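Every protein chain of the complex appears in place save one, which is left out.
And then subunit A:
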Amino acid sequence: MVSQVLSTILTVLAGIAAALVVYWALNKLAEALPGRWENRIKPYFYVAPAVAAIGVYLVYPTVITIINSFKSSDGSRFVGLDNFGKLLGTPAFRQTLLNTLLWIVVVPAACIVVGLLVATLADRLTPRAEKAAKTVVFMPMAISAVGSATVWRFMYAAQPAGQPQTGLLNGIVTAFGHDPIPWLQQSTLHANSLLLMVMLLWGQTGFSMVLLSAAIKGVPAETLEAARLDGAGELRIFWRIIIPQIRGTVITVFVTILITVMKIFDVIYVMTNGAFNTNVVGLEFFNQLYTNYNYGYASAIVVMLLIAIVPIMIYQIRHFRAEESA
């Protein structure tokens, strides 16, 4: 244990030092160049290591993954578009895609709506009550997804009828004399997926609330007062004045949560591991890689995810730039 801690500390120190050495050496090299060239080259020397790091840790794996997606399950030979064709031809994988789509459609929007609701309503409380309310809503953010999923299992847990119920929901249901319901098995209309989404909503609303609340408070009081003097109702003020003013923040929050949701894995892994038709792309990737050792399928799934996520990233970056320049 002690040796592990020591070697970790040493490794970190060595890493920092090595970086310093590299920059120091590059700086020396630049200084050794004739006057004019020193200033021309120097910026590149400073940027190069970062670019190299991105290349090694981001670009290279991406390229390898794309290549692997055209290879057989053990990566030994090329099979063309076979992996994509077989995956998309499997009903189970199509359901997985559909589930992922459901998550994408429901969760970010729900997070915005609930976050906005809490932020707006809390704004009308006394400062002390507002703080308390926001703290409660924000608290789940502090729990890891795996931790909260473990806790939420007890929400949905079901024991056979007649046995003591450990699950909260079934505790309530049986108290009213009904038979316990195996919540996570209710795949009709993807009800169980929605129950899992509630959990993520519980975890992410705090994030959306904090950002939106700050934006709402940034709306100038004069504008609101002017509207009130003109006889606008509160709802009208909300839709016509507040919403347009915080539009940028709404988009930022939406896209951030959207990207989180596209990569969603831990919540479902802990709660159902994809059983009862709750599978999503991120989890299917993990299971193909670490349960089935099917590198071809795993890579193909990641490539599909990449294709879906890239346009959103581009949009987000553009939006961010527009906000910056505005």
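Here, a residue touches a chain if its C-beta (ideal position, glycine included) is under 8 Å from a C-beta of that chain, and two chains touch if they have at least 3 such contacts; residues count from 1.
Throughout what follows, contacts and distances are computed from a predicted model.
The chain absent from the displayed complex carries the UniProt protein name "ABC transporter substrate-binding protein", chosen from "Carboxyltransferase domain-containing protein", "Na+/H+ antiporter subunit E", "Acyl CoA--acetate/3-ketoacid CoA transferase subunit alpha" or "ABC transporter substrate-binding protein".
The omitted chain makes contact with just one of the residues A:162, A:231 or A:311: A:162. Across A:7, A:39, A:135 or A:223, the single residue that touches the chain missing here is A:7. Among A:103, A:152, A:202 or A:269, only A:269 touches the chain that is left out of the view. Listed here are the subunit A residues that touch the chain not shown: 3, 7, 10-11, 13-14, 16-18, 20-21, 24, 73, 92, 157-163, 180, 182-185, 187, 269-270, 272-277, 287, 290-294.
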